[in-house]
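Mind looking over this structure? Questions follow.
Only one protein chain is missing from this complex, and each of the others stays in its spot.
So that you can tell them apart, the chains are marked A and B in the order they are listed, and the count of residues begins at 1 in each.
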Amino acid sequence: MQDQTTTKLPGETASITDDIPNGNQDSEAVKNTRTQTTIGICAIIFAVFTYFVAIPYGVSTPSNVSNIVLSPLFWPNIIAGLTGLVGLGLILTAKTKIMTITQNEPPFNFYASGGWQRLGIFAVLLIIYMASISRLGIVWSSMLAFISLALIIKTNHKITALIVAVLMPLALYAFFAHVAGIALPQGLFVRLP
Amino acid sequence: MKIKMIGAFCALLSVTVSAPLMAAEYPDRPVNMVIPYGAGGATDISARTIAEPLTKAVGQPLVMVNKKGAGGAIGSVAVQNAKKDGYTLLFARVGSHSVSPAMKATLPYTLEDFRFVGVYEINPVACAVKADSDIKSMADLVSKVKAKPGTVSYSSSGVGSMLHLAGAMVLKEFGIEKPLEAAVHIPKKGGGAAAAAVLKGTATFICTNSSALASFVKNKQLRPIMVTTAKPIVGFDAPTSVDLGKPNLQQLVGWTGVAGPKGMSDEIAKKWGGYLKEATSNEEFVKKMEARGSIIRLMEPQESQDFINGQYKIFRALVDELGMRIKG
Partner (left out) sequence: MDFLGDAFLQNIMAGFALVANVESIAALGIGVTVGVIAGAIPGMSATMAVALTLPFTFSMTPITGILLLLGVYKGGIFGGSIPAILIKTPGTPASSATVLDGHPMAEKGQAGKALGMALWSSCTADLISNLSLIMFAGWLASFALSFGPPEFFTLILFSLTIIAGVSGGSLLLGFLSAAMGLLLATIGLDLVYGTGRFSFNDTNLMGGLNFIAVLIGLFAIPEILTMVWDPSPKTEKRTKLGDNWVTFKEYKSCFKSIIRGSFIGVFLGSIPGIGAAPSAFLSYSEARRKSPNKENFGKGEIEGVAASEAGNNGVAGATLIPLLALGIPGDVITAIIIGAFMIHGLQPGPLMFVTNGDIIYGLFMGMIISSIFLFFVGSVAIRAFRFVADIPRSLLFPTILILCVYGCYAVNNSIFDVGVMFVIGWIGFVMLRYNIPAAPFLIAFILGPLLEDNFRQAMLMSGSSASILVRGPITWFFWTLTIITVVAIIRAGIKNSKTTAIE
């Protein structure tokens, strides 16, 4: 069963993202079945990886553990096992309609044009944002992040966005630093009072 | 285009706000004081209580920065790696700066990485059992441990906490050769849960700061069986470690102090010695702290360093002897 589906995997994953939306009830059901099988396979791969690689490498256990149930490994191994079982369950039930995905809301629009590019740009933006907090300070980097995000999502309110981008981080700074007494990162160049 | 506008705006602002940076005398801006434990804990309350008189002494605002996690390690590392300009200091605590270094091999810092400017608070340690327990004294406890190894347990606020070490150290001093096998350590998350565990009968006894036990003792829910200080503690009707002939246990006390990163200048350290002196002579502050069961005793920078190193050495020797060191 598992082998059979694994061989189909590449075609299936592609179909999830690239198919044109179709109101046809039948193909919706087929698609759900495929999605569920794919998720199930991913879960099993993840469980196997966790059990054989992540746990032995990432969880250290002292040599003097008196009983297996007290070992730091005990619980993570159980979780890995559960994940595998759930994955298996997803694959097995995908076609039999037992416990399948019965509702499909909120309708996620899989076919937004340019979505991947925007997501990629945004991912880079988040990394830069994080890195710049300790260098530029949280206020200045937030202003830049605000404007960038507003541009990525193509705001129609450009002037308002600019004003808010400048004022909001400052207002939040004033609140957190002076009302709540929290030390926000100041940055290396410009230090706010 | 927009970026340029922002740039111009930033430049404009920077001129107006960065001017005071030129001033000379330390401190000329707010000082960040890192508290390596969460809001509401013993360290946090101690820090926030001293903050008031200390701010007056320093003459600049003190910004309290809670950075909790990993038994105080996260906050400590933040200060270890901070600039040595004296604008980032740490409220060091017995757990983060003498027990953890003694017990945890993976700790990313050692005592050498910090410069202590003063210990200002000592917390006596008391051991207690449930009020209706058949254990009435240390002798009872010890004989019970010896008679039925593995049935007696003690609670702590986690592995590598002072409470964890204290339970083992007390039993060891009273002649239990292998306290780790003879008594079971039950780690809880946090000091409140540890005390509650004894109250519920989950654990047999607890050794912790007397302030954490005071209300239970007063309400006759817990019975103190020993205090580790040389002098008796008010409200604790129990013999001292000296009375019981174990003067070594006097080293087992909690403390709170202030430290900066290694390499902080002598001048700043000396100034902080002065600030702490001024703050701890504030009567209101002393009164508040003593109401919580602390002893206010200021140590000079060098004395603090020696005190902490001394405590660390004793703890380390015990940890090595009992094989309690955590390697993974």
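Everything below uses one rule, namely that contacts are C-beta pairs under 8 Å (C-beta built on N, C-alpha and C of every residue); 3 or more make two chains touch, one makes a residue touch a chain.
Not measured: the values here are computed from a predicted model.
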Fill in: Contacting the left-out chain in the complete assembly, out of B:Val58, B:Leu89 or B:Met103
B:Met103
Worksheet item: With respect to the chain omitted from the figure, which of B:Gly192, B:Gly245 or B:Gly310 is a touching residue?
Response: B:Gly192
Discussion item. So one chain is hidden, and I want to know which residue out of B:Glu52, B:Asp140, B:Glu278 or B:Glu300 touches that hidden chain in the complete assembly.
Written reply: B:Glu52
Practice prompt. Could you please point out the subunit B residues that touch the chain left off the display?
Written response: 34, 38-41, 44-45, 48-49, 51-52, 65-71, 73-74, 77-78, 103-104, 106, 108, 150, 153, 158-160, 184-190, 192-193, 195-197, 199-202, 211, 214-216, 218-221, 288, 291-292, 326-328
Practice prompt. Please give every residue of subunit A in contact with the chain that is not shown.
Written response: 35-36, 39, 43, 50, 54, 58-62, 65-67, 69-70, 72, 75-76, 79-80, 82-83, 86-87, 89-90, 93, 96-106, 108-110, 112, 115, 118-119, 122-123, 126, 129-130, 133-134, 138, 142, 145-147, 149-150, 152-157, 160-161, 164-165, 168-169, 172, 176, 180-185
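The definition used in the following text is that only the chains that are shown with their structure count from here on.
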Worksheet item: Approximately how many whole Å separate the CA-defined centres of subunit A and subunit B?
Response: 39
Worksheet entry | Contacting residues of subunit B [partner subunit A, same complex] | 2-3, 5-6, 9-10, 13-14, 17-18, 21, 29-30, 32, 63-65, 323, 326-328
Worksheet entry | Of all residues in subunit A, those that touch subunit B in their complex | 60-62, 64, 140, 143-144, 147, 162, 166, 181-183, 189-193
